[in-house]
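Left out: one protein chain. Kept in place: all the others.
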Amino acid sequence: MSTPDDPIGFGESDSSHGETLLEIEGLTKYFAADSGLFAGLNFEPDQFPPVSVGIDQVEAVDDVSFEIKKGETLGLVGESGCGKSTLGRTILRLLDPTDGTIRFKGEDLAELSGEQLRQKRSEIQMIFQDPQSSLDPRMKVGRIIEEPMQAHDMFDDEGREARAKELLEKVGLDPRHYNRYPHAFSGGQRQRINLARALSVDPDFVVCDEPVSALDVSIQAQVMNTMEELQDEFGLTYLFIAHDLSVIRHISDRVAVMYLGHIVELAAKEELFENPQHPYTKALLESIPVPDPRESGARGVLEGEVPSPQDPPSGCRFRTRCPRLIAPEEYDVSDEEWAHTRAFMRAVKRRTFEATSAAELRRKFFDGELPRGEAGEIVDEAIDLLATDRDRDGEGDGTVTEDDWNDAAELLLESFAERSICARKRPAYDLESEYGSETHFAACHLHR
Amino acid sequence: MSSEPLLRVENLKTQFFTESGTVRAVDGISFDVHEGEIVGLVGESGAGKSVASMSLLRLVDDPGEIVGGEISYRGETIFGLEEGPDGELREREEMLSESEMRERIRGREIAVIFQDPMETLNPVFTVGGQLREFIELNRDLPSDEAKAQAIDMLREVGIPDPKERYEEYPHQFSGGMRQRVLIAMALACEPNLIIADEPTTALDVTVEGQILDLVDDLQDRYDTSFIWVTHDMGVVAEICDRVNVMYLGEIVEQAPVDELFYETNHPYTNALLDSMPRPDRTVEELDPIEGVMPEAINPPSGCRFHPRCPDAREVCTRVHPEPLEVDRADGYPHRAACVKHDVFDVGYDESVPLEAGDEAETGVGETGTEANVDSDSPLEEDQASTDGGESER
Partner (left out) sequence: MATTESQLEEQEPGAPEATTDDEDVEARVGWRYTLAKVKRDATARIGFYIVAIVLVIAAFAAVDSNLSRLTFGALSDYRAAQALPFFEHPTALPESGEAQRNVPPAFVDGGTLSHPLGTDPQGRDYFTRIVYGSQVSVSVGLVATAIGLIGGTIVGAISGYYGGWVDDVLMRAVETLYAIPPLVLIIVFIVFVSDGSPDIRYAVIGVGITFIPVFARIIRSRVLSVREMDYIEAARAAGVKDRNIIRRHVIPNSFAPVLVYATLQIGVTILIVAGLSFLGYGAQPPTPDWGEMLRIAHGRYMHSNIWLSIWPGLAILVTIMGFNLFGDGLQDALDPRIKN
């Protein structure tokens, strides 16, 4: 293979490390829940006219702000459906933001469109998760790598070929594989081709969407090492999206944790892993199985499931599952009483138990002792609704109906959950870091 | 430990006869499962762990076939061969027939939980209906009793409001909830052994945590044994009592879980542990295993791991090690298939170390598949599609 005298301009980028490369403010992306000709029309038979206009929205990303400095890797971690991929794609303007700014090198990408945006794309690239579907099966590897260069009119045919071959070598593949089709490569190799394609236009910023999660562990390590080497060599900045906290811990400089469209915590890596300040982050960290048989034991498993982003909880979106939900101020309850009430409330909402006698319910959830004051009265009322032996006016068959469950759940939620500060106000606090000097952002009212 | 294992597998071999050659997916593995324990079967994709677990129920699809070895469950022969009068191998007489397998073993004695619950559950029937039918069939209960059982099982596996959800369809359940349904289904007949094939791989960590806790809890209550197939060492550490590490169709190390992590005796296990990023501490430099797993169609000579092994010596290219006992812990043997241990006595110490790159071939890393793609012909697809590297999601 012939290596030209680097006509291509590999090598360090001009601007120095440390300055802000990308600044995102109030970025929001809502999707219409359905689409189609009549998507905006809803049929509601119980009202007149039985049709209403209005599109249901899925709040995939809601008012997210952060910045990424030149040369760093920001890890973005969260469970499936939390909006992390949507965020990445919105930053790349593969999706149109609903609101907010994406300031890249001082220019707002959210404002760009058409040809201007297309030309900007050479500076921001993306690596995809699925090694199978991210390469066109009908295109040769060489062409795949050259395509972005071609789109931006970089070099002539020969120059492109030379650069493609050089890149193949850089990412750890044999340049002689230039003429092969993607199916001839293994998963790890395909991710390397992905890398080469992304780097072909010499971008400054690369969004990596779960680039190693489809790979075996040993291959993961190889690819991550290559990514780190290339980052140093080309002065790249990564937004590294992953669900795997171990991978994030290895590769990131700073880490943002996402839950249901919000960033709940953002801090330097060491700080986030060693001193997590958001209950969700803590729960996440506790639930990862550690590859060490002597470490198992304390595991704080999260209850319940992620609510629908179509109708997310008000205030803090994690509050419906949060083990530290804050008691409403108007009730004077002890921590223990509040813990009981909280557990009871959630159990009623999820119906994890069968209706029994009032005494049994009291014993089961409150050790027989209801909270003091108003809170206790409300709980008592709810228990009454669910008790099989309650005193019913008129009908005394003791069955607890669907309506009773709903009434009880509604009563408890409205009296407790909805009155908590967690439901009333969206939290956002900057804290001092224990490790390092960077600010530690935590979206939790415990830090108010 | 208890004398008679629940399940004993000896020298099991499963091969796939494809146009491009014989794929020796499982090539002579032996292990036991005792009552009440969780045995891990761990390895990267392509190691043969799923094929091995399916072979235990004789559920290997064409063109695959179990070609050798013995599987016995509580003294009954699930699979066994003997030499016929003409010297050819034939199935032993006491081997359970297909209908016996279907009626007595599968589901009732040994149940399976798959990775993807969406593929196991039929989308057009209600979850409850499917569970009820399964119970009806396998436990000969009348419909209404089976329904009551089904609702009980749903509650048992932590599905809230089971009566209501009994009527719902699989797509109305989240991934974690569907996996719970499958666990309920597996437990429904109170089997003695459950084969769990990557049951948590497709799930989020917090959900995975919930499922692992559930399994722990259920295992305490029912004393069911598990064979837990996974690629995740974290899950292994969390849940397994004993572990079998598989590489290219073979078990390379077999040990109680604590031993495996703290007295690692096979270089592959070691390398696997070293190549993993850790959630509990920051690892600055990952130490990946070089190359990819070769294909089972044409495994390397000698020790199959030697082309990627940091400890490989010349002797490793010649001698094929069977797992031998190198240690004992908690009354269980610690076996490792590596000639560097003294029990092998094949002259490892005197042998010349292999230079890195000598055997690791062209050096760019993932050499395994490269051997197969030397020509540019797109007809190579058959081989390429079975390459290593991708996980099984």
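In order of appearance the chains are A and B, and numbering begins at 1 in each one.
In this section, contacts are C-beta pairs under 8 Å (C-beta built on N, C-alpha and C of every residue); 3 or more make two chains touch, one makes a residue touch a chain.
Owing to the predicted nature of the structure, the values given are computational and were not obtained by experimental measurement.
Asker: In the whole complex, not just what's shown, which of A:L22, A:A110, A:L135 or A:L302 touches the removed chain?
Answerer: A:L135
Asker: Using the definition of touch stated at the top, determine which of A:G75, A:P97, A:P148 or A:P371 touches the missing chain.
Answerer: Only one listed residue reaches the unshown chain, and that is A:P148.
Asker: What is the set of chain A residues that contact the non-displayed chain in the whole complex?
Answerer: That gives, for chain A, the contact residues 35-37, 89, 92, 94, 118-122, 124-126, 128-130, 133-140, 143, 147-148, 150-152, 181, 194, 197, 201.
FYI, only the chains that are shown with their structure count from here on.
Asker: Roughly how many whole angstrom separate the Cα centroids of chain A and chain B?
Answerer: Distance between chain centres, rounded to whole Å: 31 Å.
Asker: Which chain B residues qualify as touching chain A in the complex?
Answerer: That would be residues 44-45, 158, 160-161, 164, 174-177, 204-210, 212-213, 231-239, 257-258, 260-262, 271-273, 275-280, 282-283, 286-289, 292, 362, 364-366, 368-370, 372-373, 376, 378, 380-381, 384-385, 387-391, 393 of chain B.
Asker: If we count contacts the way the header does, which residues on chain A are in touch with chain B in the complex?
Answerer: Interface residues on chain A, with respect to chain B: 79-80, 131-132, 172-174, 177, 179-181, 183-189, 214-222, 224-225, 243, 245-247, 249-251, 269-270, 273, 283-296, 299, 301-302, 305, 350-352.
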